[in-house]
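A single protein chain has been omitted from the complex, and every remaining protein chain is retained in its original position.
To keep things simple, chains are lettered A, B and C as they appear, and every chain counts its residues starting from 1.
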Amino acid sequence: MKYTEINVLEEIEVINPIFIEALPGLGHVGKLAADHLIDELEAVKFAEIYSPSFPPQVFVGNEGIIESMINELYYIKDLGEDNLDIILLVGNTQGLSPEAQYMLCKDILEFLEKFEISSIYTLGGLPTGKPVEDPQIFGAATCEENIKKLEEVGINIRSNDGGIVGASGLFLSIGKRKGLEGSCLMGETSGYFIDAEAAEAMLNKLTELLKFDVNTDKLDEKAKEIREMLEKAQKMEQELLNRSSASEGDDLRYIG
Amino acid sequence: MKYTEINVLEEIEVINPIFIEALPGLGHVGKLAADHLIDELEAVKFAEIYSPSFPPQVFVGNEGIIESMINELYYIKDLGEDNLDIILLVGNTQGLSPEAQYMLCKDILEFLEKFEISSIYTLGGLPTGKPVEDPQIFGAATCEENIKKLEEVGINIRSNDGGIVGASGLFLSIGKRKGLEGSCLMGETSGYFIDAEAAEAMLNKLTELLKFDVNTDKLDEKAKEIREMLEKAQKMEQELLNRSSASEGDDLRYIG
Amino acid sequence: MKYTEINVLEEIEVINPIFIEALPGLGHVGKLAADHLIDELEAVKFAEIYSPSFPPQVFVGNEGIIESMINELYYIKDLGEDNLDIILLVGNTQGLSPEAQYMLCKDILEFLEKFEISSIYTLGGLPTGKPVEDPQIFGAATCEENIKKLEEVGINIRSNDGGIVGASGLFLSIGKRKGLEGSCLMGETSGYFIDAEAAEAMLNKLTELLKFDVNTDKLDEKAKEIREMLEKAQKMEQELLNRSSASEGDDLRYIG
Partner (left out) sequence: MKYTEINVLEEIEVINPIFIEALPGLGHVGKLAADHLIDELEAVKFAEIYSPSFPPQVFVGNEGIIESMINELYYIKDLGEDNLDIILLVGNTQGLSPEAQYMLCKDILEFLEKFEISSIYTLGGLPTGKPVEDPQIFGAATCEENIKKLEEVGINIRSNDGGIVGASGLFLSIGKRKGLEGSCLMGETSGYFIDAEAAEAMLNKLTELLKFDVNTDKLDEKAKEIREMLEKAQKMEQELLNRSSASEGDDLRYIG
């Protein structure tokens, strides 16, 4: 069986594009950042990707319409002062098994070979396990030149401190073997909820690195909404705890 | 290795059949409904399906005769006022691994391609985790037209509320990519036992949708039997609890 | 990759042999019975079987010589009053994944096809979870004729009571699809240790079924040894418990 299915929707022409991977991960930091880019810059979807190793399910979306597990490729042309072409990989899932993750990254990179990618950026989250006030962006890369570029825009460089798991690590690793240089940007996040604040911080660094502008107002709003939702949830939890200690012995199973 | 083995028992002729998936799942809601259809409408088995990824076991059936893990395809012709042809997928198991589930659904859909399926229905259970008095049927679909049809017969439409796991989700997802529209019907069920009541509720909606009649007396009886069995089990549990608190310290391990 | 590797050591000539599967399982009931048959009847090994899905390890055997994970085929000719030829499958492991177990059984059955097997017997254990005084043998089969044969020698027939997991189930299931009839013999065992008593009970039934004799003295001895070992272990455990309650607070971690 062919492992990864790539359905091309449009034959595109791009010049030495930057490839940005932003599949869902910790805090959905990369995914939120990339989805925002796609909306604001009107990126165009040109391929849909399916794998037998995606979770065996669908999501029930708006008004009952089902959403398949999917990865998608978008492109943007002539971006910013360097007239960059960009290819973005987004989606609602990653592969489940180690081997599936590897093959998916490898198959996608090989599909992209004809576009003569100039550089890889992978976007992820760096979990802190506790609330983060002012999320910093951390980085790692395949070569010293890239490390320097990351440092120039104020990205903190990780060193000898663990790994980068999933697509954000694998694209750098497999890309490196194919002669492609790349960098990983990781936004600090508690890891407990979708983190629009970390996504905005990441977008600020990414646009500085790639020299283009993007309006982040909607991401601001999203961050505000999430903060309010979290505060509400904390209040409700507190009320439940109060009520529960007031009526100990009652069966609380049906309150929730 | 060829992943899925499909042994054709009879070459059949059907006209744009409806494909109904009803493999075992939560509360066996879909399976009970489909097994009842097969019995009442004298559906004919025309193919047996085996997969290396079924659980590596057999069941010990009636009088010691073993039952293989199997999926089966049945057909019914000229049903109801629309003279519908129907193909039913039933069985005693689903694939175990994510990849196996995917390949199984894909291989079965590709085997069915020659029959020019007109629509897919997948039948499943929606777990509530607590007893259900009057089980409602919930739905989701691949397109708005189908959502409307479901609403017309009083099916509740889910929206942005999680997923549909296993074959009931995968057949819709893979079918959609092959240009096939489909709907999923989910019967509310506690999920703790085989739920004939939910199956009957589902059958009522399905027959209204597809405009044919089926006698549900046997399903009624089954629902009654299960209710009685559950009541007996609850009584026994209660007695055991009473006896146990009366003789605390005794070793109860051998009572059961 | 070819999934199963079968290295033939000797080209054999057998006439419609009985195939007996006795891979390790609960209480090693089948394995002990088959290993005893091989010793007593001087069965000859004619093939070694390896699979990538065996546990990734070796055993350290006698005097440091390593033992590979392996399945082995033996044969015996002209046995008993029916001049039976027999092929035995034994080994120190089964496949790990569901798919591996399936492919292993399928590949072995297909390798054996040229010998025109007349019948399959699979030998396993039936766990009771508590000590067994006088282990009974239970059976299941692919057809009513076999059930009758099992009943004639006093084997208890299971009915609608769960499954047969692993090779003992799969060989019957895959064999049935290839037109081969078969039976499974299961010896009652606590499941907590290697059970020579259950193995002897099983051998008595098997030899009655297949009409040949085998001396079971060595299996008797083994059963006696195991009983003595268990009694010793129980005594030691009791002493440890006594000492422990006498010196509570001491660090017992280094006693064992």
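Heads up, the rule we're going with is that a residue touches a chain if its C-beta (ideal position, glycine included) is under 8 Å from a C-beta of that chain, and two chains touch if they have at least 3 such contacts.
No experiment lies behind these values; they were computed from the predicted model shown.
Note on the chain not shown: across the whole complex it touches A, C. Within the full complex, the residue among A:9, A:157 or A:233 touching the omitted chain is A:157.
Looking at A:46, A:102 or A:193, the residue that reaches the missing chain in the full complex is A:102. Counting over the whole complex, chain A has residues 3, 98-99, 101-103, 106, 130, 139-144, 147, 150, 157-166, 169-170, 172-173, 176-177, 184 touching the chain that is not drawn. The missing chain lies against chain C, touching residues 1, 7, 50, 52-66, 68-69, 96-97, 100.
Assume only the chains that are shown with their structure count from here on.
Taken together, the touching pairs link the chains end to end in a line with two free ends. Here the CA centre of chain A is 36 Å from the CA centre of chain B. For chain B, the set of residues touching two or more other chains is empty.
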